[in-house]
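Structure in structure tokens, see below.
A single protein chain has been omitted; all remaining protein chains appear in their positions.
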Amino acid sequence: MDWISAIVQGTLLGGLYALFAAGLSLIFGVMRLVNIAHGDLIVLAAYMGLSTTVMLGIHPFVALLIVAPAMAGIGYVLQRGILNRTLGDDILPPLLVTFGLSVILQNALLEAYSADPQKMNAGVIETASVPVGGLTLGVLPLLTFAIAVAVIAGLQFIFYRTSLGRAFRATSDNSDIAQLMGLNKAHVFGMAMALALAVTAIAGILLGVRTSFDPSVGGARLIFGFEAVIIGGLGNLWGTLAGGVILGVAQTLGAKIDPGWQLLAGHIAFLVVLAVRPQGLFPRVAH
Amino acid sequence: MPKPVLSLHKLDAHYGDFQALFGVDMDIAAGEVVAIIGANGAGKTTLLRSIAGLLKNQAAQVTYQGDAIGALRADLVAHKGIALVPEGRQLFPSLSVEENLQIGAHTGRAGPWSLDKVYGLFPILKERKDQASTTLSGGQQQMVAIGRALMANPDVILFDEISLGLAPVIIKSIYDVLPNIVGDGMTALIVEQDISKALSVSSRVYCLQEGRVSLTGATNTISRDDITRAYFGVGA
Partner (left out) sequence: MTARISRTSRSAQVAMVIAALGLIVLAAAPWWAGRADLRLLGEIYLYLSLAMLWNLMAGYAGLVSVGQQAYVGFGGYMLFALTMFAGLHPILAILAGGVLAALLSVPIAALIFRLKGAYFAIGTWVMAEVFRLSFAQASSLGGGSGSSLPVDVVKSFAASRSGREALSYWLALGAAVVVIACVYLFLRSNRGLALTAIRDSEVAAAGLGINIWRTKLEVYVVTSAFTAIIGGLIFLQKLRISPDAAFSVNDWTAFVIFIVVIGGIGTLEGPIIGTILFFLLRETLADLGTTYLIVLGLVAIGIMLKAPKGVWGLIRSRFDLELFPLSYRVKSDNSDKGA
């Protein structure tokens, strides 16, 4: 029963990892950009949530109503102000610029909030649990997983059922021809980053409610999100959820063997997938 | 000649260090159908890309309805009412047939063209509307590319090599519907390597040779010999 419990806990943890990954996957899909600062942006969202809850005395989930639009705005400005200028055939500029951004964000957060670990207080929901078939599951992990499924379904809907999603796909296919249709590439990319960082806001708030965080934890969040994307297969959002779940289960099973093995087990699962199925488990079917 | 809707003034277009056009002048009147012919590498595609804004030039080198648009971004040119049917169709592979058409209407310009009207022009597309655009035949893809441009309700439509790589019977069927398209007073520039097809639908012709205009005139006054000479740059 212990093992089943670990697998279920890992699955629910995978929801959080899928949320880390969804934004990463989205911007790669639209503009082939890999944002090294993604993890630090998740942490930034967590701190913004913290400040909002403390200053306004509101619940972290309510704070999302402020943090998500704020992160979206930051994303749009960041994309149009800086990142659009790095896009091109050369992969170095976007990589190095987002890397620089990562270092700036980390140190700016350090300056503003110090290195002390912080946590958001979500009240009774943190400790509440429900019995499910002999297992006791935390309400918060269940809610996190449900939110992850909803977010991915929402992104899927935006991508395939709205004119914004159509613009994303067209610009990703061929940005020159998309411009001939009257689509402003810079704006479309700005919207994609805004959407990605709105998702990041959700991930950051859930992270900050679940565990304590400090300015240095962004790198690991980037890596978890990245592993979920690669395990699931590039360009497939539901695959990313599956990738997150596999990573989460590997980590909880590893921790079950030895607490020191939690992260290592996740990385090993990723490397095994890379070795036997480098295109990921569920790659997008090419048209 | 009435006041031109689209003019080029000493247009020099460059790809990096390479100059593709040299001082090209051109005046297109509203409602005209003009053919642009010339050998491979004569600068025909460059000319259309310059008008559509995919190649940046000096603002005054391209004027449209009185505005200098030579330095305008392609999406802003599209909003002004110029649409390009690009060489090689270039449909969006991630989009279905209908989505490819819908995205053509992104500019939101008012006019006679709608999804229903495009389906009326090319009924086969309605049957295939939910398919991925990549599953269509070359001719059907060309219909989508034309339909996509029409959905923008442009005032000026630019056709780049619409017959390239298509079977003669398909080319004929596409050229058969062209009068329905330009009949509503839409201005058209047709770039073609198939000279006789280009001349059959146009009233005026420009011949380009190595980036320069080597011949221009009304279609019915120009002889085949003139064209051969202007096309290849040799005495015939």
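Letters A and B name the chains as they come in the text, with residue numbers starting at 1 for each one.
One rule holds for everything that comes next: a residue touches a chain if its C-beta (ideal position, glycine included) is under 8 Å from a C-beta of that chain, and two chains touch if they have at least 3 such contacts.
Just so it is clear, the structure is predicted and the values come from calculations on it, not from any experiment.
The chain that is not displayed touches the following shown chains in the complete assembly: A.
The hidden chain makes contact, of the residues A:G138, A:G154 or A:G219, with A:G219. From the options A:I7, A:I66, A:A108 or A:L137, the residue with contact to the chain not on display is A:A108.
Panel shows chain A; residues 33-34, 36, 82, 85-86, 91-97, 99-101, 103-104, 106-108, 110-111, 219-220, 222-223, 226-227, 230, 260-261, 263-264, 267-268, 270-271, 274-275, 278 of it touch the chain omitted from the view.
Going forward, only the chains that are shown with their structure count from here on.
Rounded to whole angstrom units, the spacing between the C-alpha centres of chain A and chain B is 44. Taken together, the chain A residues at the contact with chain B in this complex read 163, 166-167, 169-170, 172-174, 176-185, 287. Chain B contributes residues 52-54, 73-75, 78-79, 83-84, 86, 90, 92-95, 99, 102-104, 106-107, 132, 134, 148, 152 to its touches with chain A in the complex.
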